[in-house]
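Here the complex is missing one protein chain, while the rest keep their positions.
Every chain is named by a letter (A, B and C) in the order it is written, and numbering of its residues begins at 1.
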Amino acid sequence: MKQTDSLVIKICGSAGDGAISAVEILNRACALMGFHIMNFDSYPAEIRGFGKSVGHTRISRTPLLTPGRYADCLVALNDMHAITELKRIKPDAALVYDSRPPDYIEEDCAVAGFIEPGMSGYGVPLRELSAQAVKSARSRNIVALGAIAAMYNLDPEAFIEAINIRFARKSAVVREINSAALKMGYEYIRNHRERPVHKTLLAVKRHDRPIRIVNGNEAAAIGALDAGLTLYAGYPITPATKIMEYLAKKLPPKNGTVVQTEDEIAAIGHVVGAGYTGKRAMTATSGPGLCLMTEMLNLAVQAEIACVVINSMRGGPSTGLPTKTEQADLNLALYGGSGDSPRVVLAPANVPECYIMTRRAFEIAEAFQTPVILLLDFFLSNRFEDVDETVLETFEPGMFKRLTAEPVSGKPFERFRVTDNGVSPAAFPGMPGLKHAITGLEHTPRGFPNYEGDNHRAMTEKRRRKFIELQNAWPHPDVTGPKGQLSIGVLSWGSSIGAVREALASPELKGLSIGGCFPRLLQPLQTEPLKLFANRCDRLVVVELNSSGQLAGLIEQTTHKKAMRLADVPAEPPAVEQIVRYLTGVLK
Amino acid sequence: MKQTDSLVIKICGSAGDGAISAVEILNRACALMGFHIMNFDSYPAEIRGFGKSVGHTRISRTPLLTPGRYADCLVALNDMHAITELKRIKPDAALVYDSRPPDYIEEDCAVAGFIEPGMSGYGVPLRELSAQAVKSARSRNIVALGAIAAMYNLDPEAFIEAINIRFARKSAVVREINSAALKMGYEYIRNHRERPVHKTLLAVKRHDRPIRIVNGNEAAAIGALDAGLTLYAGYPITPATKIMEYLAKKLPPKNGTVVQTEDEIAAIGHVVGAGYTGKRAMTATSGPGLCLMTEMLNLAVQAEIACVVINSMRGGPSTGLPTKTEQADLNLALYGGSGDSPRVVLAPANVPECYIMTRRAFEIAEAFQTPVILLLDFFLSNRFEDVDETVLETFEPGMFKRLTAEPVSGKPFERFRVTDNGVSPAAFPGMPGLKHAITGLEHTPRGFPNYEGDNHRAMTEKRRRKFIELQNAWPHPDVTGPKGQLSIGVLSWGSSIGAVREALASPELKGLSIGGCFPRLLQPLQTEPLKLFANRCDRLVVVELNSSGQLAGLIEQTTHKKAMRLADVPAEPPAVEQIVRYLTGVLK
Amino acid sequence: MNTPKDKPHNTEPVLNKRVASGLSHVNSDGLLNYRSHALPTWCPGCGYYGITHGLTQAMNTLNIPNENLVVVSGIGCAGRMPFFVNGYGFHSIHGRALPIASGVKMASPELTVLCVGGDGDGFGIGGGHIAHVIRRNVDLTYIVFDNSIYGLTKGQASPTTPKGQVTSTSPFGTAEDPINPALISLAYNVSFLATGYAGDPDILNTIFQKALAHRGFSMIIVTTPCITFDHVNVTWNDFRDRFEPIPSGHNTGDIAAAMQLAISGKNYNGVLYQDDRPDWETRQKAIRKKSSG
Partner (left out) sequence: MNTPKDKPHNTEPVLNKRVASGLSHVNSDGLLNYRSHALPTWCPGCGYYGITHGLTQAMNTLNIPNENLVVVSGIGCAGRMPFFVNGYGFHSIHGRALPIASGVKMASPELTVLCVGGDGDGFGIGGGHIAHVIRRNVDLTYIVFDNSIYGLTKGQASPTTPKGQVTSTSPFGTAEDPINPALISLAYNVSFLATGYAGDPDILNTIFQKALAHRGFSMIIVTTPCITFDHVNVTWNDFRDRFEPIPSGHNTGDIAAAMQLAISGKNYNGVLYQDDRPDWETRQKAIRKKSSG
């Protein structure tokens, strides 16, 4: 019986088998016990009912950086689908399967036939026990959860609490019979196996603070709510739709408005209109939608209007791979606009950062009167993490503040006054004494169209200058690893940072002269700290999920140093193992 | 009386004064005499009738690289406007003005009052002579042309020929009275001045080949026609509209179709639809329109469809400066698309190249099954050059050829077969035995949607690989200057190349250890020759009309060498003088 | 990393044996002639099967050469159609099927071009294009699969969702009034308009035949249930009763009368309007003649 720090569990079934909801209960139970969790399920790409669903979660004593790739335990609610998951389990994994499957499952389609030496089979009569508890096979998933509790020495009471939370709105009977199903699975393992425990997860203290289990989309949506969002305008697109669906429930009670527009151009149009009146507004989309927003974002740059856009990336180009993760929209976010069109680009690395950086995005947008694009991706949008509520509550607003104009009598108002830091005091419709018109044409300080070179140059410079302050005020990129000269400096961004950090902490690389540098602010890039880091490194490696090495190019521009690219498009989150292997190879 | 190689003439008036059409005749006359010309007029930005028009042309014995900035001769058809042009003349310039202006022109508004020492005033009773010749002041511009012929020792017969061409569709009387007006101006100078000649333009041989005077827009349009364009779809936008207007006249007689669509998305949609059937189709737009096309261009990348887009750049961002030149859409052309979305970007440097590269663009698009973006700009679109017709006639098609599939019986057709060079044999609707469906989703070689990592990686690589062949087959960037190590290597692109080449050939810089490197193919960038050049240079300077240094960034990524930026947004073509000054500064 | 390399969904088609044998009677009608070998990825019970059935029948009757058939679609469940038709297909991007199909037809007028898409694709993001294809009268047949929901993105409101309906983006009911696509198309002055419903493939068959034969732009709006994401508006249950035949005596050449039908509040199964003004190609021929004259 091994002890372990973290445990990866996969529950696999057809849609309708309850794989995903079992993992939800498992997450909740583990969070109640004080564990950290990171959960990233996979759904069928097509709508039709018979695709494979895999609930995948990792449970750990310490905060998690990735959901892990290989499972310690695979639960088969559907044997056919479970078989295809066998390549993603550890050599010593446990397999939970129905020991009395229905007759129609053919011999060679039973997952139990695939148990290899080193693995442990845990046959449980899932269907039968479920039938005993709830009079149908529907709670097989709950029975399996009971088995898991027994196999990993987890407190069944926490599971029952989680079941009660999960079925809070159902009848007491539902809660009771499902609790019974859970206990049956638990007792079955305890009573029918000599060594019921597969691995022991080292115990932890229960959290003394409230814990929420949220994914990146929810965290960003909550961030927007807490920022005082007035208007959300959006058009459905995977993986961003859930942000709108969440806000559609939560924003109206706060007197805000959610509008589903006719397309993405209208969505960003609404946001820009709202921003122009000084209100906080946001939209969320994915690559194809961001393409359509570029013209309007340019208007916001030229007319200096605050707006926030979340872009959750998926595989591309074009419609691409709508339900797979990728990080290939960086170039579009940075450069997707005609003319010199500087806009702020932020990329959170994990779920809590989705919250924090969405809130911060509104401040930046307002203080610098600029569009801010937040880059999430399918992985980050959909992965669940346990989030300490204090993270949400202790957020300190006001890192950046809007500068509002005061009317000066006799002096015409200069909405676009050329100032040292490029920021001009703003005014909004409704304010007396500060009336003005804004335009997407180049304009004078007062906002009138003007096509002269000197004015254009001054205004172009002004718009660029705004970002120097941001560059200075924003926290420097996280730098990890030994001090002094490094053999390799590894850079990464967004949701890939977790895998890189986990790789750097791995036994294979720990102690080697490798450091990491992880910027969150991708435009304006913080040139000085990046150069400092690059100068300490013999080689630079940039890890990202795209094929051309989009951050790598940016790093090369900034540091004038070659950046090796671990740029891959696996249609899934980066593998820690691949990063370790690559870096080991570079060192050789 | 100075001799000179080239002569810059400005004719300045209100709209309606005929400044622009006088320059047109002047160009034609000079081309007939065998001179080279480069002409770049400026119009009022607003529609209303009383803005300033400046016809600006340069005449030279040798081929021209820029239209020059400072005039040898300024003709004032409107004194008020001409006064504002005085800052753009040479110290020894001649000023042609109406020596008997109408009474209502106030004293201090007469341009003659601004003649400085060193300048030569050429008072001509423009109005009176015109009245004598044509019974109205309407031909003052032609009278002024006569004066110019005399002042620069140019053959008046060539002017009369040019007048006849210009008024070919008018009555013989019109041609005669205008010829008379011309002669009056000519004789007036010859008879009333002791030293009629201001400067002598060294004589040249008449061309023995037919010469056309075309601007970049026309050249590109003719290129598309000669390439066998089937469909032009476009939406009006400055400075690209003229391409559509030209083709609307010329394409229908060739059985083609011009469709003015409801917006730019529909325009590129039509082009992609036509390209999908194997026909040659094109659209032209400017920055705001290109923004709207990015999503569809991505579809063309993913579904591997040939299409050609001309983007004529203007000042930005957003609506920006619609009638001013700039080179700030490079980033958008390179990177404006979600996902890894490689597309070809070409930038011609002058008018003949607009022709050649448009024709070539169709070949590239077809051979590599990809969108091709041609970057022109306001300056290149609107500047006229004399083009030797043989340039057009000697174009050799077939540098790149389309690979068409043959049906193989029993074997399903693989439209997206993974090949060594990334190019898969294509097939088009109507071909029996090769039916297939294409999609913007990631797909298998046969074109079916597929979301697996291995397939996605293979297809992403395939799409990138196509450009290696192009990179190799395309002529290397022009490299000028001394061999061996250089103090400075100057890079530039598009319409700015002319000014850089002129600067490098200037007396101030000639003979110094400065070289130039001028790529036309901007994506894929030709890495090896660029690195080779960069390695020879102590310092790199990139000259371009944008503020962030868009090509400079690309060069840094490619060469891992810092690129100094002469990146300016003057709202006009680059000044040779500024480049000379900058480079001299760098050398110090 | 949790998205394991599973058996590819919807990849190279496998002609499932059971389905193939079940389809053998259909095959005897020659229907498979216009079916590709890929099995539809739609939910079992989706109305789209009925539409497809009507369409394949129509093409079968008209005997359109497969290699001259091009099906262009946008994105959505409906947008998957091109993969299931035996011809050339272009599954393009969301909302842009019409401009692309127009480009196809303008550049290669000898092709038979069919355009299909959902209500969101057509009336939401793509709504700006319809008026202009109609103005040009490009010879396309455009079939809108109107399930009054965004199917592929899992159940958001569409421009035809009734006011007040609860969807995933309108948990308290939609605030917008729905559009009347038939009336709008008539106001755009469409040269052929029919409406129908997925439950009667045979009538759809006759409608599609007329539409395909029409020279000019033909639009067919087919009401169809999304059994997965709409349980209140369009369902198989109450569906059949909603539709009635075009009133006898209706003059399909009378656009005002057609507009009357469109605002009557009733749902009709058949052709509401048709005229024979010149299509785009005919107009272009006139322009070409003029231009060279």
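Criterion: a residue touches a chain if its C-beta (ideal position, glycine included) is under 8 Å from a C-beta of that chain, and two chains touch if they have at least 3 such contacts.
Remember, predicted model here, so these are calculated numbers, not experimental data.
With respect to the full assembly, the chain omitted from this view is in touch with A, B, C. For the options A:439, A:480 or A:506, the residue in contact with the chain missing from this view is A:439.
When the whole complex is considered, the residue among B:62, B:84 or B:390 that touches the unshown chain is B:84. For the options A:62, A:136 or A:277, the residue in contact with the chain missing from this view is A:277.
Across A:91, A:117, A:253 or A:585, the residue that sits in touch with the chain not pictured is A:253.
Touching the missing chain, out of A:128, A:176, A:388 or A:452, is residue A:452.
Residues 123, 125-129, 131-132, 134-137, 159, 171-173, 175-180, 183-184, 186-189, 255-256, 259-260, 263, 277, 280, 283-284, 286-287, 290-291 are the ones on chain C that touch the missing chain. Contact residues of chain B toward the unshown chain are 10, 40-42, 44-49, 51-52, 54, 56, 66-69, 81, 84-85, 87-88, 235-238, 241, 244-245, 248-249, 252, 258, 260, 262-264, 288, 318-319, 324-325, 571-575. Chain A meets the missing chain through residues 230-231, 233, 249, 252-253, 255, 257, 259, 261-263, 265-267, 269-279, 281, 295-296, 299, 303, 428-441, 444, 446, 448-455.
The rule is simple: only the chains that are shown with their structure count from here on.
Pairs A-C and B-C differ in how many C-beta pairs touch across them, and the larger number is found at B-C. Each chain gets one centre point, the mean of its Cα atoms, and the points for chain B and chain C are 44 Å apart. Counting partner chains per residue, chain C has residues 5, 9-10, 75, 93 touching two or more of them.
Listed for chain B are residues 295, 299, 303, 439-441, 451-453, each touching two or more other chains.
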